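One chain of protein is taken out of this complex; the other chains stay put.
A, B, C, D, E, F and G label the chains in the order they appear, each numbered from 1.
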Amino acid sequence: MITANYIKNEYIRRMPSAFCPGCGDGQILNAIARAIDHLKLPRNEIAAVSGIGCSAWIPSPYLRVDSLHTTHGRPIAFATGLKVANPKLKVLVVSGDGDCTGIGGNHLLHAARSNVGITVIMVNNGVYAMTGGQVAPTTEHEYKTVTTPYGNPAFALNVSEVVAAAGASYVARWTTWHMNQLIRSIEKGLTKKGFSFIEVISQCPTYEGRILNMDHIQMLHWFRDKFKTDEKGVFRIGEFVDIEKPELTDELQKIIEKVRK
Amino acid sequence: MITANYIKNEYIRRMPSAFCPGCGDGQILNAIARAIDHLKLPRNEIAAVSGIGCSAWIPSPYLRVDSLHTTHGRPIAFATGLKVANPKLKVLVVSGDGDCTGIGGNHLLHAARSNVGITVIMVNNGVYAMTGGQVAPTTEHEYKTVTTPYGNPAFALNVSEVVAAAGASYVARWTTWHMNQLIRSIEKGLTKKGFSFIEVISQCPTYEGRILNMDHIQMLHWFRDKFKTDEKGVFRIGEFVDIEKPELTDELQKIIEKVRK
Amino acid sequence: MIEPGEYFVEGDLAAAYGAIKAGCKFFAGYPITPASEITQAMAELLPQVGGKFLQMEDELASISAIIGASWAGIKSMTATSGPGFSLMQENIGYAAMTETPIVVIDVQRAGPSIGQATRAAQGDVMQSRFGSHGDYENIVLSPNSVQEMFEFTVKSFNLAERYRVPVILLSDAEIGHMMERLVVPESINIIERKYAKTFDEATKYGDDLVPPMGRFGDGLELMVTGSTHKPDGTRDTGSPEIQSSLVTRLVEKINKNRKDIEDWEEMFTEDAEILVISYGATSRPAKGAVIKAREKGIKAGYFRPKVLWPAPENRMSKLKNIKKVILPEMSLRGYSMEIEKMFPGKFVHFPKVTGNVHTVSEILKKIEEELR
Amino acid sequence: MIEPGEYFVEGDLAAAYGAIKAGCKFFAGYPITPASEITQAMAELLPQVGGKFLQMEDELASISAIIGASWAGIKSMTATSGPGFSLMQENIGYAAMTETPIVVIDVQRAGPSIGQATRAAQGDVMQSRFGSHGDYENIVLSPNSVQEMFEFTVKSFNLAERYRVPVILLSDAEIGHMMERLVVPESINIIERKYAKTFDEATKYGDDLVPPMGRFGDGLELMVTGSTHKPDGTRDTGSPEIQSSLVTRLVEKINKNRKDIEDWEEMFTEDAEILVISYGATSRPAKGAVIKAREKGIKAGYFRPKVLWPAPENRMSKLKNIKKVILPEMSLRGYSMEIEKMFPGKFVHFPKVTGNVHTVSEILKKIEEELR
Amino acid sequence: MKALEIKIDKNLCKGCGICVDVCPKNTLESSNEVNEYALFYPRVRDLDSCIVCRLCELYCPDFAIEVKEK
Amino acid sequence: MKALEIKIDKNLCKGCGICVDVCPKNTLESSNEVNEYALFYPRVRDLDSCIVCRLCELYCPDFAIEVKEK
Amino acid sequence: MIQIRIGGWAGQGVVLAGTILSQTFSTVLKKNVVMTRSYTAAVRSGVTTSDIIVDDDYIYDLMITEPNVMIIMYQKTFDRYIDLIKKSDHVIIDSTMVKNIPEELKNIYKINASEIAEKISNPRISNMVLLGAYAKITGHIPIEALEKSVRMYVSKRFLDEDIKAIYAGYSL
Partner (left out) sequence: MIQIRIGGWAGQGVVLAGTILSQTFSTVLKKNVVMTRSYTAAVRSGVTTSDIIVDDDYIYDLMITEPNVMIIMYQKTFDRYIDLIKKSDHVIIDSTMVKNIPEELKNIYKINASEIAEKISNPRISNMVLLGAYAKITGHIPIEALEKSVRMYVSKRFLDEDIKAIYAGYSL
């Protein structure tokens, strides 16, 4: 049986992390490391790319692989270049909900559309945590945050649905309560030829907790009780898409072969 | 019966346009003007916002209303500010497929999500026309363009589906063959409280024509024959979404009232 | 709302107060350290005065939205820091080209790139004037206290409305996050926009080169474009003369009105032999050091541009007796090119890029060293 | 592929040829006049040499992608014009901070904002150095012929790899769209990247201040970040010393190696009394005018920076006999601050912002006027 | 309804032929006449056949055709 | 399977109590002991009850708990 | 000129204490005051400080150079600033949180602030206890002025306990 200690020694660059007590980001790090281990992927064949945000710190510096900690919103675009330049790399993007769908929404859309073979793990904590608890594109209507003190006038984006509509090869949503399912999905994502997207509903006790008026244990229980595969809308979890279609770097390779022969 | 001459005198700033012979952009201008006329909207209550591209020239300078010709990709963001600043205005965005979903995709996503009460008409000619026929996010897989000389390695975005998934109040897709339906949808869009999105499949004889190897008449016939309400994927036309939900500027007004009382 | 009186607040909050007092009714922004406190304050304050706040999807959208709102006749602002300021550059140029009054606050942090988000720097000085492509001029203000965060924000709106330009309030993490006394005065001078009542009026300008601005919804059927355009707004992307006359006017609009816009503070300059030029947070210890130097009998002077761009070149060019000019700043580049240009052969750069402001004694020591 | 020999091509195409010859294997870009021809040529050429081309969703993505690719050990480039160049600024700063070799071509057009897309200008000179927030230095080259579009593109790659900086090839619509003879030589000097073979190697640098670069996939477990970081890549957003030493090195890396990087051309400078300084397209008529002036017995000289940043300051500061310096350029701002700084009291600006290059006779006339 | 006249504005018409194509009655036809931009504008083949449905006006991208009713 | 020892690394544990919550056997409990960051780390209530399912290890965000098997 | 550093750990109310104390000097006592804060980018945890400079004159130096007073609420913070503590005129610590004090340091006011706070309502108002103690020990501010500042800043809900806390600290 795989022990946490083995995972830590093998895949974690350093601990303790800078995450708050009870933050889901540590769980996601744990899940990523285990998925890599299950697949027996050599560490030098994995590259982690992240943007700016608490969740961007999951791989950088904690995951013991080459890591590119980029600008806010752009990790998917950086990752696309990295993947195209070296298709042998498994390129894993870890991005917050703000990073991935706020400032970075466009890159997400186009990575899904062009089906570039990278894996994006989006940490959905419903808030801009690193900057102090502002409203995110994933914050529910009327919720109060420091930038929506009278309630959010906008609505939450159903990210996985949008990514599915944009053409991704693999889309799944889990919560930090669903550790085993999450690990399994990350494994699937990393082995998928095309673009894979895994949304993780995660707890941010410090800021999301303030909005929801819950502590991290309450949040985990809420994840357990409320998020179901047969739920609707943002509460639906599970695998949404799992298809095969031509992957971008493969297509580029085919072009080269076609042109050069 | 409404004559084109009346429409021209009432709503068109100047003719001839700079569009190529047979370009669908002129038809769309015609449709917009007629929709405004059908609704008996005073011209000073309409503001047109567009980005950069051939289709951005439809309202600017041709439509005789206040027009804001913005930077490439940003018209929806400009329009959001304009609408919030003066909710009485009917704010109409006309945007090319590249403008709207290439560089501007993120604003589209968030305008739909936040349900701001603007109307976006996206001209889908499957190409970057103004800059000379480069691949667009709406170009089909393997099509040859000047930047995909060996075939498009990526896939076309099903824009209306994505906008629907993002939360728009009204989504419809028509072609320049479906003039009456298009006009009806623009009317519905302009009267809709929330965010409305109308995709118009349009012919660009100059560049799209080169890609498809069709002239504009052939393209119109193709639109007529291939695009159906019961088709699948990008060939499906019709109304995709038509719902009511709280609109952004209304919500902001409610906040003001709540705070001030 | 924000009664006249005394407050003890941080600089960011003072800027938000200033905006409200100046009549700002729309703010679109995106969180970023160390400017988020302005954004958060505006979210709270605006609805109280009937204004509207939007957190946008990014900084590109934020600046676009405030330009849009400005054309609806609403005073509008955004606030950001380096990374967001870089993203706003394209549309700062658009605002300059379309002569749209907007206020952008850049609370500078230690860069380049992500750098150190909570720490102070003055590395965006050149960017605040040259960050967008092509030829344009804007106005950049540099506050050095919480009180000035308030006052200069008001002034930014006034200048923006007066000259139809984007105005940048260039602050830094030190001033933005520092707490100090703020006195909100009873009465504040507010400049309101001159509106064109007809289409024709909107196409003409007088000696000040500033045409009155049309407003969307007034029935003028305006044509606004970031492309080269004739005075009536008609796009013209081929004529050499239209390009030349438009761009020249946009630049001259600022140059011609320099006297009205330039602003600075000086002390002991009449007989100074060594001059300390400084701005923003750094100008506080700089002034302190000059005072200390005088106490020691050193003929030191102090000169502080409050408006960085356009620079007070007229005044600086008259400071002839100076033998040496020291520019302490929290940047390796900052304002140095401008000051070196104005004081060739006399210029001594004194950068500090630790994220900390210079101390009085550091600058005093430098003055003494340079005299040796 | 691109055999040595003679071609008659436009500048944009020559740049693409140069990139291919330099070993560029990845291009990510977004169409924009007048740079689209580079993009289109790369789309066509790259697969022929086993390279890859991507049209991205925008310029933000384009520059991000080439930085990502560079870390995989692939020489990468993008090309754009003003509006896109403005959008790239945030990540040009990121490339500077992470010391990523990339080449960005900016084919300048008449601005600000959308301006006149097909017409030439030189308004991005300051932006090319100061467009991103914070303190950094990069390298900017300015070609004045189709041949130099080729040669300077090769040189841009060489400098980028040598110094681990973003290099900007600052061209303009005139040179980009002009057709002229191009000679592709038999052998071309190519500088290849120095790779670190161990993690440790990647954290150390010698006198040139340039550490060898790690490559993703080599098992070094690199940490790359745009945040302030220690030499080993560990993020440190609180320490004054780390901030100061990193940023100072990034700037000094260019300053210290100025002698190797600076590049210029000069003529008749020994005895010149009036000097015409010019770069890019404008330097062609400028040189012609100086030759004509000499024919008329005027002691005119010609000086042309080929590398705009770092500017050839050492050389310029030695041009002592000069009484007047004329800077003709297609901008109201352009390079003027630098030249005014170097030649205080002697500086005469001669801008032309019609979208057209100066003519020989215009510059000659200006020389004669200034002598009167 | 009957048409009194069908006017094609030579300075606006770009000769795209869309009107000819959409006319349900074949009232219009292409011509070999060019305007000053070297574009071939259409002409009326058979005025009487026109049912004044104004589809030509609806589809014309250039506001170049005008059907006058009797 | 039986646990030999359950080690909680005081320097890593942030006292979040997630391990206590997810343990199906109530093997762990909260304590009042704080580490140097003033965080209360959990303690073993009943070692024998542990079934070495390692859910605590799987859920611990900080790699702070280690279950040693007999 | 008075220079005060309040140092603690994220979440201990360091900035609140600093603000109330600064406001006492500024708004109540009409002195010139500059307060700066420092914290790492990690929102999560770490050493947090409030630095207060008080002067009758305009304040030029924005950085604390030689603190007269160090109010320390946490062991790690104490360790980090040991050099400044040695040079300071007054050092006031929360002795519940700072236990490890080098022998040679004699002149330290040890206030069991957290315990006192807990007795009043909860340990989170230990910062207020320390402010009260500061008023007493240094004599820089009358306790009434401090009370006034607390009343200006603190919301009704917490006002009573905070006032109790400053007086508890003052009466030690």
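Quick note on the criterion: contacts are C-beta pairs under 8 Å (C-beta built on N, C-alpha and C of every residue); 3 or more make two chains touch, one makes a residue touch a chain.
Small disclaimer: the values here were computed from a predicted structure and weren't measured.
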Among D:P47, D:P112, D:G233 or D:P285, residue touching the chain not depicted: D:P285
Of D:T198, D:N255, D:N321 or D:T359, the residue in touch with the unshown chain: D:T359
Which of D:E59, D:E174 or D:E329 contacts the chain that the document leaves out: D:E174
Residues of subunit E in contact with the chain not shown: 36-38
Interface with the unshown chain - residue positions in subunit D: 6-8, 33, 116-118, 174, 177-181, 281, 284-285, 287-289, 291, 356-357, 359-361
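The definition used in the following text is that only the chains that are shown with their structure count from here on.
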Approximate Å spacing (C-alpha centroids) for the pair subunit D, subunit F: 58
Interface hub residues of subunit D, defined as touching at least two other chains: 47, 53, 57-58, 60, 83, 90, 94, 113-114, 225-227, 237-238
Per-residue multi-chain contacts in subunit F, two or more chains: none
